[in-house]
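A single protein chain has been removed from this complex, and every other one stays in its place.
The block that comes next holds chain A.
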Amino acid sequence: MTDHILEMRGITKTFPGVKALQDVSLGVKRGHVHAICGENGAGKSTLMKVLSGVYPAGTFDGQIVFEGQPVDFRSINDSEAAGVVIIHQELALSPYLSIAENIFLGNERQTRGWIDWNRTNLEAAKLLERVGLKNNPVTKITDLGVGQQQLVEIAKALSKRVKLLILDEPTAALNDADSAHLLGLIKQLQAQGITSIIISHKLNEIEAIANEVTIIRDGRTIETLDMQADHVSEERIIKGMVGRELESRYPEHTPSIGEELLRVENWNVFHPVDVTRQIVTNASIHVRAGEIVGIAGLMGAGRTELAMSVFGKSYGVKISGRVLKRGVEVDMSTVPKAIRNGVAYATEDRKRYGLNLIDDITRNTSGSALGKLAGLFGFVDGHKEATVAGEYLKSLKIKAPGVSSITGKLSGGNQQKVVLSKWMYADPDVLILDEPTRGIDVGAKYEIYAIINRLADEGKGIIMISSELPELLGVCDRIYTLAEGRITADIPRSEATAEVLMQHMTRERERGASDNLQ
């Protein structure tokens, strides 16, 4: 018998109307990195919430054995006391408190009932060293990047004498360098005897660091694979996740490219707070009807900033340059004007900028084109509106009980589809998609790609921003590379490879690196 630090047996968790987990079993070996894969909504997060006591013992069936002892975690405090710490996808740090304060939040270092700041900062510094973060412990969280914040979370976990660390999509918001550092850290912790469970959509990462992988589909355990012994490949994992081999991860598409729709010329944007810092420099891009144009760039290259500044000056100050629609200069100074000129921007952060999460699918779908539904006196035709939403629900295969479902309760892929239906209903000529598949599982990604192709076939121009090079290579007809706010290359599909793109994406990097460090 191998030594299991954790065994979950026959876990069944039911929500009103849905069976989220059904007889799920999970065995995690001591000192290993154990990956959990599954499509969005498969039940990964629910399983981890069961494990960490977010769903207290008694609200689910089945048994949890931790370090050989059956346990009944009634709250997160219980599980943390036992050494199980979960780091959620949405980081839970208090932005205006310092690193040290966050690390010991709820676990303050005290002397005679008063906080001992020397001890706090000293111990925090030691923990920061362990996770490889060079910042001063008194730095405020808001001054850190996402990657650094993630490390603070891990330091916080270490302060609780963690035995089993659970990371939910730890690299979803990180750039490549930060991801690599984080994965290295997980291996390092493994060497120190800390077991990790990692939930991730990034299969190459799982391939790189996991010892075992458990695949969950529709609330059931499908299989647990030993990465080395079973020679597990990405394709093998995908097969388990979707229950079939995906012949191709990208749908076939033959573009029919027409006239030029949108041209941005000599675009310059400055940082809204630090107005001397130029974010976009002399960028010129164009997109034609039926064309899917990609924008590749590393984190911080200015991709989102370029897109948002074009879309009604939603980002930045001192913006200069021209925007031409079908060869005629147009006014894009506000969002309503941009929409009227047939440009739409679907955000990378759908929860913060894309959806009204407390409202239903219908009202989110109609959100940017209410004028089309309004009759006399500005009253909205609610019936027509629901019908429209219903049509998109069907044609985009949005999985939801109905059009009156609250968008906040949908999975990431379905939320993204609601964002897409919102902009499809607004019927723009040019659609800028910023990370359209972020945090979405493989099956739903394929569907999103198919929708993008369909839109291009309808004669729309698509600009797609993505951090995933394979995705750009698989979907786009032409790819711009952006580095340090400058367009460094314009590469047609036939010449594009990951290596070529990466080369151009890092071209300005060396020169600009020193003054971009914060």
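Throughout what follows, contacts are C-beta pairs under 8 Å (C-beta built on N, C-alpha and C of every residue); 3 or more make two chains touch, one makes a residue touch a chain; residues count from 1.
In this text, contacts and distances are computed from a predicted model.
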item	value
Undepicted complex member, UniProt protein name, chosen from "Response regulator", "Xylose transport system permease protein XylH", "Acetolactate synthase" or "ABC-type quaternary amine transporter"	"Xylose transport system permease protein XylH"
Of A:258, A:371 or A:492, the one touching the omitted chain in the full complex	A:371
Touch with the omitted chain, as defined above, among A:286, A:422, A:438 or A:504	A:422
Absent-chain contact - pick from A:335, A:450 or A:500	A:335
Candidate in contact with the missing chain, chosen from A:46, A:437, A:467 or A:481	A:46
Touch residues of chain A, complete complex, unshown partner	10, 12, 15-16, 19-20, 22-23, 46, 49, 61-62, 311-312, 314, 334-336, 338-339, 345, 347, 352-359, 363, 366-368, 370-371, 374, 377-380, 382-384, 386-387, 390, 402, 404, 422, 426
